[in-house]
Structure formats: C-alpha cells, structure tokens
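Missing here: one protein chain of the complex. Every other protein chain is in place.
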Amino acid sequence: MQLTYERVLGAYRTMRMIRSFEEKLVELVNLGKMSGFLHVYLGEEAVAAGVCAQLGEHDYVASTHRGHGHAIAKGVDVRGMMAELFGRRTGTCKGKGGSMHIADIDKGMLGANGIVGAGIPLATGAALTAKLKKTGGVAVAFFGDGASNQGAFHESLNLASIWKLPAVYVVENNGWGEFTPTDYVVPVKDIAERARSYAMPALIADGMDFFDVFAKAGEAIARARSGGGPTLLECKTYRFAGHYVGDALAYRPKDEAEKWMTERDPLRGFAERVLSDGLLNQDDLQRVDGEVSRHIEDAVKAAEAAPFPDASEVTTDVYADSHRRG
Amino acid sequence: MQLTYERVLGAYRTMRMIRSFEEKLVELVNLGKMSGFLHVYLGEEAVAAGVCAQLGEHDYVASTHRGHGHAIAKGVDVRGMMAELFGRRTGTCKGKGGSMHIADIDKGMLGANGIVGAGIPLATGAALTAKLKKTGGVAVAFFGDGASNQGAFHESLNLASIWKLPAVYVVENNGWGEFTPTDYVVPVKDIAERARSYAMPALIADGMDFFDVFAKAGEAIARARSGGGPTLLECKTYRFAGHYVGDALAYRPKDEAEKWMTERDPLRGFAERVLSDGLLNQDDLQRVDGEVSRHIEDAVKAAEAAPFPDASEVTTDVYADSHRRG
Amino acid sequence: MSRELPTAFAIGEALRIALAGDPDVILMGEDVAGGGTRPAGTDEAGGILGATRGLIKEFGPERILDTPISEMALLGAAVGAAATGMRPVVELMFMDFLGVCFDPLLNQAAKFRYMFGGKARLPLTVRTVTGAGMHAAAQHSQSLYWITSGIPGLKTVIPSNAGDAKGLLLSAIRCDDPVIFCEPKQILFLSSEVPEGDYEIPIGKANLVRQGGDVSLVGMGATVNIALQAASQLAQEGIQADVLDLRSLQPLDEEAILTTLGKTGRLIVIDEATPRCGIASDVAALCVDKGFDLLNAPVKRVTAPFSPVPFSRVLEEAYLPTPQKVIDAVHELF
Partner (left out) sequence: MSRELPTAFAIGEALRIALAGDPDVILMGEDVAGGGTRPAGTDEAGGILGATRGLIKEFGPERILDTPISEMALLGAAVGAAATGMRPVVELMFMDFLGVCFDPLLNQAAKFRYMFGGKARLPLTVRTVTGAGMHAAAQHSQSLYWITSGIPGLKTVIPSNAGDAKGLLLSAIRCDDPVIFCEPKQILFLSSEVPEGDYEIPIGKANLVRQGGDVSLVGMGATVNIALQAASQLAQEGIQADVLDLRSLQPLDEEAILTTLGKTGRLIVIDEATPRCGIASDVAALCVDKGFDLLNAPVKRVTAPFSPVPFSRVLEEAYLPTPQKVIDAVHELF
C-alpha cells in the first residue's frame, strides 16, 4: 500500500485520536466521572495505526483488554466509544460492554476482550471465514507479550499454520504484563522466535515507529492475502501509563518509563519524520490536533448528555432467537 | 546410571511385561471379558522402559490415556492393574479408575489421564514440589505428538523453563493422534524444535531403541537433578495397534505398520542387541519370558476370582474430609 | 414409510441435510473427516463414534475440517467464524473436554451478543457426547449440560431418541444463537423411528411422550427411556404416569412442566447428571415457586449420586438412574 498524503495524514489523525481519547479518559477517571476497568494504550499508538493502515473494510481485527487503540484505528466511531465508556444507551454497545468489550463487527472489529489471549482464536476463525468465503480478507489478532504465554496462542498459531489461514498475529511486546516484566515470564529474547514451532514466518517491527510497523505489517498482510498463510509480527513497544487507570506504578523503574517517553514517543517520532521528509507540514499536524481535540470534546459532551439505558434493557440482547431455514 | 546385568535384565522384564500384559488385554477384550476405553502401548515399550530405568523412588511420572506401559515401568503392581481393568475391588484404584486412571502416587505414578495433555502441568507441579522440598527428585511427563498441540503443553514448558524445574517432558511421537497422521497437525519436522520457544534444551531419541532412550533420558534427568532445568525429549516411536482396542485401523496404510513391526520391534531389537553384545544370553530372555507369562496368567486368574466392589462404594472416596492443623 | 435408525445415523443425516441446504454450514472437529482431512475415499473414521462418516466424500475438505487436538483453538475459531458469517458445527468429542475449551463458550460465544449491545449473531452448534454407560470412567462419562444450561447466552438441547436427534440438530444448526447439542452415550447406538427428509423440532419445547394422570415423570436424554420403563411398570400397579421429555434444557419449557404438574400434583425429575446445581434442582425449584399451589407431595429428584463416574461395571450400574429407583421414588409420594 502506498503512503499517499491522505494516508499519512490519516495515520497521524489515528494516532492523535488514540492519544487524545485516552488522555481524556484518564482525566475523566481522575475526576471521578468515569469508572470501570480501563486499560490505556498510550505509547503504543503506532502499532494499531501502522497495522490497521494496511487493512480494509473486509478485514477483521480481534483485540484485547487494552483495546481502544485498535478500535479507533479500525474505524470504530469515537463518539460511540465515549458514550459507551460513560455507560450510555448511545454507546457502541448500548452501555452493556464498556471498555473491555468495545466491538463493531460491521467495521471488522471483533471486540476488545477481557480474557488475555482470547482474541487469538477468534481472529483465527475470522481468517477461516475469509478463506472459505474467498473474500480476500485478512484477520489480525492483537495481543500482548503476556498473552503469548497462554495456551490459546499456541493452539491458534498452529491451527492457522496447518490450514494456511490469512491471519496475522501481532504481539505487542510492551515489556510488561500487568506488574511483571516480560523477561521474567518469557525466556526467549524475541517472542517472534515462537513462530518456528509452527513453521510460521515471523517479523519484528519497531513498535514506536509507525513506518516500520506499516512496512512489516504490509508484508505480513500481503502474504496472508495472497494465500501465503499466517505471520507472527512482533512489535516492540512500551506502555507509557500503568496497567490500568489508577495503577500507582510503584513496581516499575521510573527511569525506564521516562526514557521511552522522552526518546521514543511514537507521535513525536512520527511528526519529526514526516516534517523532515516533507510528507506533511506543521499546519497539517496542527489542523489534525485541533480537529481531534474538538472531536473528543464533542464526544464527551454528547456522551454526558446522552440517556442511560433503561433498567429493563438488562435482559435484552441475550439471544437472537432468530432462525435461518436451510 | 550404569547398565549392569541386573538393570539390563530388568529393562527386558519391563518391556516384556508391558507387551504381554497388553497382548492379554487385547485377547480379553476380543473374548468379551473386558470392556471400557482401552489404549494399548504395544510398540512403544522402549520409551517407558528406557526413561523409567533412569528414575527412582522419589521421582514422579505423569501419564496419558495410553498409560499401562508407564505404570508398569514405574513399578505399579501388575496384579493390581489387571484387577483394576476387570473392575474389581482389589484393583489399583479399587475398580473406580479403570485403564485411563491407573495411578499409584506412592510409587511416583501420578496417573494415566483421559484428557490429552493434562498430565503435562501435573508433572510440572510435581517438579515444583521436588524443587521446593529439595528431594532431589525429578518429574517426567509422558505425552503424545497430538498432545503437543494442546495449550497445556505450551504453558507448562514455559513455566518449567522460567522456574528451572527438575522436569523432563517426553513426547512420544508415534506418528498418529487417533486417526490423524502427525504431519497433518504438526507442521514442524521434529516436535523437539518446540523447545526453543522456551529456551529449553531438547533431545531426540530413537524410541524403538531402549539404549538410545535410556541414554538421552539419562542426560535429561541428570540435568534436571543437578539443577540445570527441564528438557524436552522427543522419542520417535510407533503405535503397533489401533488407537483403541477395537479400532479397525482402516485409515492407516497397512504397509507402514508392517514395516515398523517387522523392522523396528523394540523387543526384538533389544534382544538382538543384548545377545550380540553379550549382555544377556538366550536363557536369560527365556526365563524372563516365562516368568512374565506366568505372572500375567496369575494376574488374570486372581482378578477374575476377585470380588467386585460393593455398590455402596460408589459414594466413598469423594472427599478426604480430613484436616491439618497449621 | 417408517424406518428405524440408530441415533448416530440420524445425526449424520441431519448434518448431511444441513450441509446440503446451506453453504455456510461447516463441520469442524477431531477426525470428523476421517483424520487429516484426506482426499475423498479415506473417510473410514468420521469422528471417534462414526457420526460424520462419509460426509467428507460428499462435501469435501473445505467444509468438513479435521483439526488438531487443540479444543481451545477449535472452539475459539468456531466462535470467530460464526461471528463473521459461517455457521460452524463443532464436534467436541466428549463433553468432559469442556475443561480445556471452556472460555470460548463461557466468555465469548455466550456473551458476544449481549456485550456488543445486540450487534452480533453467533450461529454456532457444538455437538458433544455426554453421559455414562460405556465404562469410560470419570473423565469420559460426565453429563455436564447443567453447566452450559446455566450460562446465559447459550442454549442446550438433548434428544432422547434418534428421530428427535435429527430434528433437534437441524434446529440447532439453523438457530442464530450458540447451541450445545448433547448426544447421550446410552442412546447413540439405540435405534428408533426417524422420519425421512428435512424437519425441525423447536428448541425450548418439551414433549409429553406418555399420558397418565397420577404422577409426572420428567426426564431428558437417556432418562426418558428410564422414565418410560418405570411408567410401564407403574401402570401394572395402577399408577398412571405422565412422562415429559424436556428436549431443551435451556430454554426450559416451564409451561409444559407446570401443566403436567397441574394434572398430577406429584412430580419426579430423573437426571443422569450429578445432583448439585442441576436441571433437576431447577425443575424442583420451579415447582415450589410457580407451581406451589399445584403440589400434593414433595418433588423428588432421581439423579446420579454426588460422585465422579466410577469405572467398574457394578459401580456404574449403581451410579446411574434406573427404572427401579424411579419406582421407589414414586412410592414415596403415595
């Protein structure tokens, strides 16, 4: 896929939207205006943006507990997401899902997921659909370094490999799983190495660099689309904030985080690169910043003004109760 | 461990016992005298015998649905096993377990297991006990090629690796998982390769050759015992009989099985080797054959004469209901 | 023209009809195609119990999919495929194996529609063998349908004979919700009448298989036959029993249960599962809530004891419900 002006601008808009959306969430939680179990993606924006920039309408992503970034990058409506997090009827999931369950299957977003590793087989199944229905689509599973220790990871990658499914497994190695450093629980240097167990190709991308993620994801997705089977793509990244909003971060060396934040911020890196390459100019960036910031403010206002679901809705949407005649 | 005359004789006795025990089971099922889900180990005797010859009293094994061989090699009483398979009160498990649940924890046998892959974490836990209690013991998980596609395999090997547990993971690659050839479901040539995902050393043994298994298992067990952590040991072997007793084997090429059975029978290979090396003589072998055969006949007679459990025992042994004061 | 078939054949017939009628229907499971999804002609297996034998020849390896022994991936992928347009039918060899693939049912399939605000459809069927009676011991004999019945978002059905198996399975496959289809070991190889052609038996409706007026015997799966046998013997003593086959465990046909209770005032549930937190308790609890005024006697539950399933034949016989145990329970009510 060519990185046209429009696409570069879109990529910046996506990353800025994720950043601003989540900075707003943190603010809202701190103000006591929002509650629930919230995990923010701050610092990892280039991964979702880089991968999803390679995807289209008929492609699917399955996400994680840290799912806002994937949802935004896959085109889920930000106003709906904000309303969802406020628990309103106008939310993406009518207020029933919340942060860990934002989904929009029509947009190819199979859901954030509260169960570590659970999205991996789901994406595998979406890839099976694409293969059997010959849609030309690809399915991407996003998951963490921690999730690569779940049985679902192992079983799914093996299945995708023997069936040569159009799937891409994107492991977001952010160095931590909850309060545990990755190197305590993953004894190999690169999680990408684990692809060998399935005779699957692997790639490693700099997850703080949109352009590197975009390129490597492009290679993996092109292989999947053309019938070449699945790829494990490891994106080395970093979680700027705590595990959840409210995490005091006492377990993590301060200097480690500071180093990543000052030296490797994906938005700053992106801006520097596009400015120096002349892909975008300062005006472009500022225009996007402004648009995004207004969009988020509007989303908050609309969400706060929106109605809560009616108590009676607690029992709706459990079953479809519909039926398809053969 | 040295292969003394006694040990070589013992190894032959173990393999012959497994062979004769199971040939008898097949006969009994065909006569309608025995029922249940029975999976025989015929052809794979050298694996259990070779590994267990390296183990002592304080070592543990966790086994599979195909568990008779492991039980016999770990020293579980054959008369008790036969009575168990006849569903008698005198059985190893008082008739409550049957073929898939033969266990004798005092002998270090943590049970056959009806759930593919389930023994792998159990052995991992036994290895943790050995490590924490500093018993010098080692725990071995036996499991099939098919089981190496279970999540429990992945999670357990990783855990054992990061904790450097005294465990050995023995994958019995017999070319088939139920009716499916291994190469359809395992896309790598050697399952041993999967150890890399956990930074774990791996070894490959000729599972039809007692001496090779004994040597490789010795290396792995010595490493575990001396604090060097776990090993994945792949034994290439073959299932002579069907998946279960009664399996018509229509799915498997006849010539494949014939080739293995005529060229690679582990008992014949063992006999040839020990005779030509002068480790044992023809009399030794015949004496063992005779002893084993009488032992099995006795075990059958004793089992058939033994009482069934009383119907009231259906509700006993569910709970210990005991308590240890701290 | 009536014909009798074993339940396993009736299941195969339902699968064939569903596959022929809807290109989105696929089968996934261990050895369902015969092992290694090999070319047509080597399909001798068809699942461990043979229910899918022959389907690979007719529908090919794109629709009849052998999987590795990786139930978590199998179920999870089936959920993902169902959410994106397929209508997968999974064979989970024995329901006991739920232990290694519970999350895709508990937390994914059951909850997608609700969590996503009604914007998901999960047309997934899980066929799975349940129950004791083949000396398969504690890990291959459980009746765990109480677990799936208790999870909002799943439906669970269990046929008591071959003809019902066919019609219920067709309904399950065509239902837009995830359905667990239980195949009780004790009826899989029993033959009974199976209508030709395509027909459906609605999910959520019980079936009154015998009319009596003195006592209601409520069964499901293999216990329906036990109830019928007990009813014949009771008839000889002059006690006439209604026998209700639940067919659907979730939704539960409360109306049918209360109707038979209203006729007889005395009710016994017969369930092969263990007694705690089961269908039998739910039926009893319904009777003492909405049916309180109809009750003339205690509601008795004839179930397995609260133990794992034993191996030995003599213990397994003691473990399972029998007509005599039902008759004894009935006598307690008069």
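Going in written order, the chains are labelled A, B and C, and every chain counts its residues from 1.
As a convention for this text, a contact is a pair of C-beta atoms (placed from the backbone, for glycine too) under 8 Å apart; a residue touches a chain by one contact, two chains touch by 3 or more.
Source: prediction; values computed, not measured.
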item: Partners of the unshown chain among those that are drawn; value: A, B, C
item: Residue of C:Ile64, C:Leu122, C:Ala138 or C:Ile158 touching the missing chain in the full complex; value: C:Ala138
item: Option touching the unshown chain, where A:Val26, A:Val185 or A:Ala215 are the choices; value: A:Val185
item: Touching the absent chain when the full complex is considered, from C:Gly99, C:Gly213 or C:Gly262; value: C:Gly99
item: Absent chain, residues of chain C that touch it; value: 72, 96, 98-100, 102-107, 110-111, 114-115, 137-139, 146-147, 149-153, 250, 252, 274, 276-282, 284-285, 287-290, 292, 295, 297-301, 306-308, 310
item: Residue numbers in chain A that touch the chain omitted from display; value: 35-37, 84, 87-88, 91, 93, 95-101, 113-118, 146-147, 149-152, 177-181, 184-186, 248, 250-251, 308-309, 311-315, 318
item: Missing-chain contacts mapped onto chain B; value: 60, 62, 91-97, 101, 103-106, 110-111, 113-115, 118, 120-130, 132-133, 139, 151-152, 155-156, 158-159, 162-163, 316-326
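One rule holds in what follows: only the chains that are shown with their structure count from here on.
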item: Chain nearest the overall C-alpha centroid of the shown protein atoms; value: C
item: Identity of the chain that, by mean CA position, is farthest from chain C; value: A
item: Where chain A and chain C are represented by their mean Cα positions, the distance between them in whole Å; value: 39
item: Separation of chain B from chain C, taking each centre as the mean of its C-alpha atoms, in whole Å; value: 35
item: Touching two or more other chains - residue numbers and ranges from chain A; value: 151-152, 155, 158, 162
item: Residues of chain C touching at least two other chains; value: 67-68, 70, 72
